[in-house]
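As you look at this complex, bear in mind that one protein chain is not there, while each of the others sits in place.
The chains carry the letters A, B and C, assigned in the order they are written, with residues numbered from 1 in each.
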């Protein structure tokens, strides 16, 4: 198999985009392996395209393809694009607290080859998960966070991740990140919220779900924005519960949904399958 | 098979309830077919029990069993109970507007023998579904509702259902019932809400779901109380959607979930499987 | 919105197909609305592409597009294609017996605008569903089938459908079609089998499922081939059951899965989303 790259095109729809991309790739002898596209309105709506293509000399040809795309899109298109050699895994920092289920699931899946990512580090405000993390050969950094030192803690976190990671995953990290942190880290942050958003926003969703008497509980993976629990949703799922389940039972059942949903979101993000658009996402799953 | 009755016991838990019920039924030669029970705390919590029993001369023996239960529970128990010959189907009035999917599904399931109910009448604020309803041999009453005559309309509805039905089903009925109506009708009212409550309360849930970019949409069947969309939940379910679905697509996919969820709620209610407890339900499904 | 056409391309993969199609469509000022493609091996594997495009004068331009595609593909590609104006609904004959759930679901969905099909006729070996079918304004033909006259019956069926339909749906039709019929009817035939194939092939799958003690029952929609229950699978789904369900309960629960699965298969087929490939299907759902 030839090495492969992923091209993501995002912008305003108009006729000719697929043809233009196809022509550029053909010109450079690249071979389209898969192509997904979506437009919310063919007449000037938002346009999204994800293309995987192969080339025998991928590294050598990528700059030329990039140049040709720049030229092709300069011809009246309103499009931006990213181009990435998919053999280079994305680097991620996982933030955790005391709960291990989401963290362990990502460590396991990465080790078995399910996730095309490099886990560069785990950062936690508690020391509990250090041994477990390091047994996978992953660096663990303990950065305590108290109300009075939160700003210092975030500075330390930023120092650790700056330049070292392509995205951050909050694996049941129990601190709210400040707008400053979100701004300065300048990479996507994926969070797992333990409810079917927008139901049960904020703290204690399982207790709220129990009180409301719902028959399904869920989990939601989303990108973090300054508005708590309001960022673009990547993936959601639910599991059935009954009156006989206590709040603690909901937590146990919910943990399985949380780790499943988070791992799918991390997989899709790492494969450039998720394109943000306003407060929504297009997911070519 | 002997004819069967359903006994529902609800009250405060304490030792000996199952034994007391079993002893009464044995004394009258009744045969327990199935028994479900649940207690949220064996030491004085809320207690729920549903028992199906058979007896060759059921009609004759029911008054005596009722008397024996009264006596047994007088011995220090804090319990109430209902006793019902299950060969007598519950009578229901279905309220609908213009959407046919929930109404048709109930009419059809009742006809094929899936629902142990008698559909006594369909009441609608629009005439559209008259022919369809009457083709099933069910009376259809058109009671128009306008802002200025809502109170009169509800009086007419009450006159139609008073004494004639054991519960009411709102099958995508697009009017909000007044607290007075809910109070005077004095039978349980089941509603289907077209979202996964408590997400997207109120009008236009599919448009709200589209705007929020959720990856699952749902439906919720609940008992109607004076607090709109806040009554005890009976059943919920969801279906997966993607960025490519329009609000209209969500409505079409949602319609399938709505009719499935509502039909399960109606089935379980008609079989005395749902016990209300505060703002929650115990469902022996 | 401009009128739209669906182009399905199927053949042997090699570089340049997307570019070639895009160039042809651009040349004729057609606007790609959506494009799905799949290849099981970019180096000479099987290639599948479904493209929806719009054009202001679609009817006028289709022959020219067809000609251009013929020319483009003549240049060393091993591809065949179909091109269809999607505003023309496919015509279908539904075969049924006594069970109404699958038939009614299709009639309902077509009436509410969910299925882009014209139901040209219903053919049944029993008269039971005549009134129900005709109340939807659809012709119903009763063609009795007995062991000794099966060949004659099939001839009568062939006469009814010949030239009048684009595909046939077996909506719980309880007769096995002969290889001759399948050959002569010369249009795709979709069947719904009441099990999760390949489990419980043949007659009485619910009884077999009960005997085996499975915890899920399913349904499978597939294209009919000469090998009973072995044709290419279009869609499958399951529903949870327990030890407490009788074989009759399985039938009732299964009926809901059957109609849901069949309606999805009919929808996808009518939208050219299903491409047969050997004994498998590619479904761009």
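The rule is short, and it goes like this: a contact is a pair of C-beta atoms (placed from the backbone, for glycine too) under 8 Å apart; a residue touches a chain by one contact, two chains touch by 3 or more.
Predicted, not measured: the structure shown is a model, and the values here were computed from it.
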| item | value |
| --- | --- |
| Residue in contact with the excluded chain [from B:19, B:127, B:144 or B:204] | B:19 |
| Among C:21, C:96, C:233 or C:255, the residue in touch with the chain that has been omitted | C:233 |
| Contacts of chain C with the absent chain, listed as residue ranges | 38, 196-200, 212-216, 218, 232-238, 242-244, 279-283, 285 |
| Sites on chain A contacted by the missing partner chain, in the whole complex | 100-101, 104, 108, 112, 114, 135, 252, 256, 260 |
| Contact set of chain B toward the excluded chain (per top definition) | 15-23, 25-26, 29-39, 42, 54 |
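One rule holds in what follows: only the chains that are shown with their structure count from here on.
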| item | value |
| --- | --- |
| Proportion of interface numbers common to chain A and chain B (over half same, under half different) | same |
| Between chain B and chain C, centroid-to-centroid distance (C-alpha), Å | 37 |
| Centre-of-Cα separation between chain B and chain A, whole angstrom | 42 |
| Sites on chain C at which at least two other chains make contact | none |
